[in-house]
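Just one protein chain is left out here, and the rest sit where they should.
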Amino acid sequence: MDLFTIVSLILITIMIIAAIIAAEIKDLLSAAIASGVMSLVVSILFYMLQAPDVAITEAAIGAALSMAVMIFGIKSTKRWEK
Amino acid sequence: MKRVLALTLAILLFIVFAMAFAKIPFGEKMSNYPDYYNPIENQTSNMSLPQHYLTYGKNDTGATNMVTAVVVDYRGFDTLGEVTVLFLASTGVGSLMYVEDKVKRKVRRSNAVVETGSKLLFGFIILFGAYIFIHGHLTPGGGFPGGAVIASSFLLLYLAYPKFHAEHKKLNVSESLAGLTFVIVGLLGLIIAGYFLYNFLPFGLPTYLFSAGVIPVIYVAIGVKVGSELTGIVDAMMGVRE
Amino acid sequence: MNCSIDICAVFITLISVAAFLSIIRLIKGPTAPDRAVALDILTNITIVLLVLLGYFFQRFIYLDVALVYGVLAFVGVIALARYLEGGL
Partner (left out) sequence: MSDIILLILQIIGYIFISIGTFFLLLASIGLLRMPDVYNRMQTATKATTLGSLSVLIGVGLIDLWWLPKSLIIAAFIVLTAPIGASALARASYKHGVKLWEGSVVDKYKEEKEED
């Protein structure tokens, strides 16, 4: 097992943990932050799969716009999930 | 109990999907398939699609970045559809968020650091977005990420200044002009060579900025259009503030 | 040249271990600002990982992706901050 495989395994673990947090947590603001982290790691994985075009699109959308849209949604509804 | 059941079901589904996807030959030579007729080379071949793009793409389109060649040249008509879908989404958000009686909300000012920093960085971010979509045929990137970067710069101003508003008329004009440019370039190709979106400009030298014919023109149009649409979505979601 | 790329792989592994350590704060963090700090640190780690991976692959043009994160990462953090201080 070379170092590259170890790095991809660590990154995939981080991605799965962030996705589980985003789905399970009651605080929707934290869920938005966790999905932001997931988008970061997904971008690195696309980059490691030699797809820089997809990675750059994921970066441009996920860094600012998607989190801002989620925060607008939280602002006009409620922050805490019942 | 329910949760355990759901988890087992999810794991089972995952295993089934993984077994199914493991058998799809991504990017392999499809020797089991029959030969197909290639109209450009005027002969039959059984080269797989990615191999065909990598072999002939540079001569067909003149673009260095093969993803751009596929998105704008080989599948240019699909891109027109994608841009139209984005336009419809922007219109939908605008009509959902429309309020008749414009109640102005009070908004707390941000601090001096954020105001000065956003004023300083706004121009750089727009410049960087323009760099991404102008160099779409040479480096990774293209119209969609460039437009998203430009919309992010406007989002930054919206966040920093409570009184900032992008003017709707200018956004609409730039969006319509960009869409019009795309369609007119396609129609010119139809007039000149008989194909919609035919690449009628000279290709130039590869890896130079002025190369690849109409691809940079179309990407600039897509970038401006996506940027103004996403800015319109941000503006609609922000609402009316004081 | 091959030797230098191997050294690069060691650094990439160490930095991804750092990313794993900071994801624990995302799990534990009692309040939302803690998780936002974890996001901030992970963004910086991502930029560094992208640059080092670009050197690992020997592709100069891949630096654009890291540049996008360097330019845009703070906009999301500012959106979070404006929501938390009630100024949106």
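Letters A, B and C mark the chains in the order given here, with residues in each chain numbered from 1 onward.
In the analysis below, a residue touches a chain if its C-beta (ideal position, glycine included) is under 8 Å from a C-beta of that chain, and two chains touch if they have at least 3 such contacts.
Just so you know, these numbers come straight off a predicted model, no measurement behind them.
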item	value
Partner chains on view for the chain not depicted	B, C
Touching residues on chain B - with respect to the absent chain	110-111, 113-114, 117-118, 120-121, 124
Missing-partner contacts on chain C, residue numbers	4, 7, 11, 14-15, 17-19, 21-22, 24-25, 31, 33-34, 36-38, 40-41, 44-45, 47-48, 51-52, 55, 60, 63, 66-67, 70-71, 73-74, 77-78, 80-86
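Note that only the chains that are shown with their structure count from here on.
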item	value
Euclidean distance of C-alpha centroids - chain A vs chain C, Å	12
For chain A paired with chain B, centre-to-centre distance based on mean C-alpha positions, whole Å	20
For chain B paired with chain C, centre-to-centre distance based on mean C-alpha positions, whole Å	24
Interface hub residues of chain C, defined as touching at least two other chains	61-62, 64-65, 68, 72, 75, 79, 88
Residue list for chain B, restricted to those that touch at least two other chains	132, 140-141, 145, 149, 152, 155-156, 159
Sites on chain A touched by chain C in the complex	2-4, 6-7, 10-11, 13-14, 17-18, 21, 27, 29-30, 33-34, 36-37, 40-41, 43-44, 47-48, 50, 52, 55-56, 59-60, 63-64, 67-68, 71-72, 74-75
In the complex, chain B residues that touch chain A	65, 67-68, 132, 140-142, 144-146, 148-149, 151-152, 155-156, 159, 230, 233-234, 237-238
Chain B-touching residues of chain A, taken from the complex the two chains share	52-53, 55-57, 59-61, 63-65, 68-69, 72
